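Left out: one protein chain. Kept in place: all the others.
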Amino acid sequence: MTSGYLLRRLASIVLVLAIVTFAVFAITTILPGNAAVMILGQYATPDAVKALELQLHLDQPWYVQYLDWVGGAVRGDFGMSLRLSLPVSQVVGQAFVNSLVLAGTALVLVTVVAIPLGALTAVKRGGIADLLLSIFSYLGTALPEFVTATLLLVIFAAPDNGIFPAGGYVAPWVDPAAFVAHVALPAVTLGLVLMAHISRQVRSEMSEVLNSDFVRAARLKGLRERRVIWRHALPNSLAPAVAVISLDIGYLLGGIIVVEEIFAWPGLGRLLIYALENRDLPVIQAVTLLLAAVYALSNFVSDIVIAALDPRVRHA
Amino acid sequence: MNVAAPDFDRSRKDAPPAPVLSILNYSLAYATERGPVDALKAIDLKIEKGETHGLVGESGSGKSSMAWSIMRYLPANAIEQAGAIRLAGEELLQCSQRDMADIRGQRISMVFQDPSTSLNPAMRLGDQVSEVLVAHRGLSRAEALEEAQAALARTGIARPADMLRRYPHEVSGGEKQRVVIATAFACAPQLIIFDEPTTALDVLTAHQILDLFNRLRDETQVSALYISHDLGLVSRVADTVSVLHKGTIVERGDIGEVFRSPRDAYTKRLIEAVPDPDRWIGADLPTETSPLLSLDEVGVRYTPVSFLDRWLGSDDGDENVFWGAKDVSLGIRKGELLGIVGESGSGKSTIAKVLSGLQDFTGALDFEGSRITARKQITRDYRRKVQIVFQHPDASLNPRQTVATILSRPLKLYGIVPRSGIAERIRQLLELVRLPADYANRLPHQLSGGEKQRVAIARAFAAEPDLVICDEITSALDVSVQATVAELLVKLQRETGAACIFITHDLNLIRQLAHRIAVMQRGRLVDLFDRADAMADDRHPYTKALLNAVPVLSSETSDSERLTP
Partner (left out) sequence: MRRTAIAPNAVIAILLLALIATVAIAGPWVAPYDPQAFFPMVRLQGPSAAHWLGTDEYGRDLLSRILNGAPETVLFGLFATVFGVGIGALIGVTAGVLGGWADNAIMRVLDGLLAVPDLLFTLLIVTVLGAGMGHAMLAVAIVFAPGMARIARSSVLSVRTRDYVRAAVARGESGAYVVMREVLPNALSPIIVESTIRVSFAIMIGATLGFLGLGAQPPSTEWGLMVSQGRQYMFSNPWCVAVPGISIALAALGFNLAGDALRDSLDPRGSRR
């Protein structure tokens, strides 16, 4: 893993983000006719439209608008929210932290549950645990987040005898116990799909590794099964598991939108829905860029982790 | 079982020495959806101390199952029907998995076929050797690593201390196999099972590993079961041999005797199928010496990827341009069979691709008076006259096309026969390669490896070519099938007068077939000679090394028969 490789990966990420932002820009600003009309709606007066156009620099050629925006973005200035009359960076910044807390919790949950579960069922094939995992993983990937969320709410958050609150947010550093109560359902909802998918992947990877020639060779050296699993099978199964997790982060970022909306969690997802409903363009653009950047960065981080786990990649 | 140092003499201290391994009337079957399938039938086998016993069989003979049975590592659907397997008198069939774990690696160990897949890619080599010492001899990790270093040195590894810290992908195939061998010998086992340990290696490396095996065996007097499909090889290492055919031992005995006077029909067939360089089966020497096709300083440059790609991280920015082949000048004569030999990476397949118009190249090809300097210039007429047959029978036929469709393509493309004559010509082609006419309606997966290769050859000859390039067409086949395919090729050559370039790493085979032999090393042509001059003194040193390394099936292999390098 040379510094050259790292630099090239970062350059690749920058290129990807450029394409993403351009695409978003194109969709929201350039495409159907007039963005100002889109924002104000069909019944807007021509004067109001004109004023908004000037405010948003829509009179400038599109490449100037784009460069303006990019220039600002690099400096951390995403303009002003149209509805909230606050700097976008401030609004988005706060929401980002809240989303991070939720996503982080979900990821921890997923890692702690899914990987051992997958590994266990790979080692002890057949039997009840295997079957239950299969059912769980299939259901998990077939339930959209909004259905899971709704069902969980029905079961656990009934107004009179609910175990968990139906929504809202308490920061972990303010009140840990309340935080746990509030994050439980959203994190489980978010994590369910990932847990199902990842445990299945880990199981299949690990099964393949357990059938590989070098694991067979290790067993035929007379090593204890525990050593075979921990020192031979697992390290070679983790790298693919990490790869899968990083791909699924994209899914996580999509799911977070719906989950935050349903559980009234004040993060990027909820902010995005609000911005979409209210046509708050600067906020839409900033949030999209942020989510795409997070995705790209997570792929980058996972590449580094994989290199740490798999010496073949390191020296490639 | 804590033993301080390797002690190979311990069995001498015991009373009447039982054979190290004795297999008595052992039978094994596998349960499948179609019912139980026999794998081994009534096997009797004995290996005494210090003896190397060869187990010879082709694919499907059950030789691998034998190894798994001894190691007690059978899949869940294995049914052991009868018999006994005893290690120095102890009945292995009664052993629990726990007991077997003690025995494996310590009293019986195994050397596998492919060192690339039998070593853990994420663990340092030193750890992979030392872990047996820690597990079985109770050494601490530091002690075990020291011992491992000594073991690696014994197997001829140049810098053992270095090797301890390396990962498998950083070292060569030969070095990896030495590590595996070192691990097998580490705990001074009574028996080592070698499962085709040189099949995945190059000729020269395989030769070194065989020498290593002989040396270690002489030093330690360990008993060995040497499994292989290669008779010539087995004759160099084994004292006794059993021949396995479809799960039954059809012949056994002292190695010299079995090869001098085989009694069983299958054994005889097997021995006959092994290429004997002194037995000429090729076509007559062509009278014309003017070349049909020549290469003039042909090279293949694997160019670095485009600037944009490098900038965006698609390759490692390797400045070294890699030459697949360089400055190759060669002429093929009409009706001749020219052999091209070399190890992997020698460039022989690259040349095949250039000649068949699949690869861009530098330099020039001269064919029928015209000079071709780029792939684009290759005409359809050239492509008709120069045909290619590939190595892997599974990959060279479109799995979704019937044999008839496959054979009809060249007929239609080149207009060899009018539409109405296609069916008849297909019938003739099948007859030519000795396949039944009704195979025309079959799909490739319904054919065996050898049959698929014959279809591929028929396809090549369907175009009525002047030159057929055979790129390692027998390497993926069993020994007995190899001989049939080689003979078929020669017959076709005789009948059609086509020239043939036969690419292979099997020197014995090529000396049976080729009029002239070219030797390639690392992309360059290093030697070119007539068949008769193979053993002459003015051969290139690399040629001499290759000829020396190839095992020749012989009842007596005397050192004086080998070339001095």
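Should a chain be cited, it is by its letter among A and B, assigned in written order, with residues numbered from 1 in that chain.
By our rule, a residue touches a chain if its C-beta (ideal position, glycine included) is under 8 Å from a C-beta of that chain, and two chains touch if they have at least 3 such contacts.
Keep in mind that this is a model prediction, so the values were computed, not measured.
Among the displayed chains, contact with the absent chain in the complete complex occurs for A, B. Looking at A:L7, A:A142 or A:A171, the residue that reaches the missing chain in the full complex is A:A142.
Checked against the full complex, the one of B:A82, B:A395 or B:A536 touching the unshown chain is B:A395. Touching the missing chain, out of B:G35, B:P75 or B:G369, is residue B:P75.
Across A:V209, A:L271 or A:L291, the residue that sits in touch with the chain not pictured is A:L291. Contact residues of chain B toward the unshown chain are 33, 64, 75-77, 306, 308-309, 312, 314, 356-358, 380, 383-384, 387-388, 390-392, 395-400, 409-410, 413, 456, 459, 463.
Touching the omitted chain from chain A are residues 12, 15-20, 23-24, 27-28, 31-32, 38, 138-139, 141-147, 150-151, 153-154, 158-159, 211, 213, 250-251, 253-255, 257-258, 261, 272-273, 276, 279, 284, 288, 291-292, 295-296.
Convention: only the chains that are shown with their structure count from here on.
Averaging C-alpha coordinates per chain places the centre of chain A 49 Å away from that of chain B.
Chain contact summary for the complex, chain A toward chain B: residues 2, 4-5, 8-9, 11-12, 15, 212-214, 216-225, 227, 231-232, 235-236, 309-312, 315-316. Within the complex, the chain B residues that touch chain A are 71, 73, 100-106, 109-110, 112, 114, 117-123, 131-132, 135-136, 167, 169-170, 180, 183, 311-313, 316-317.
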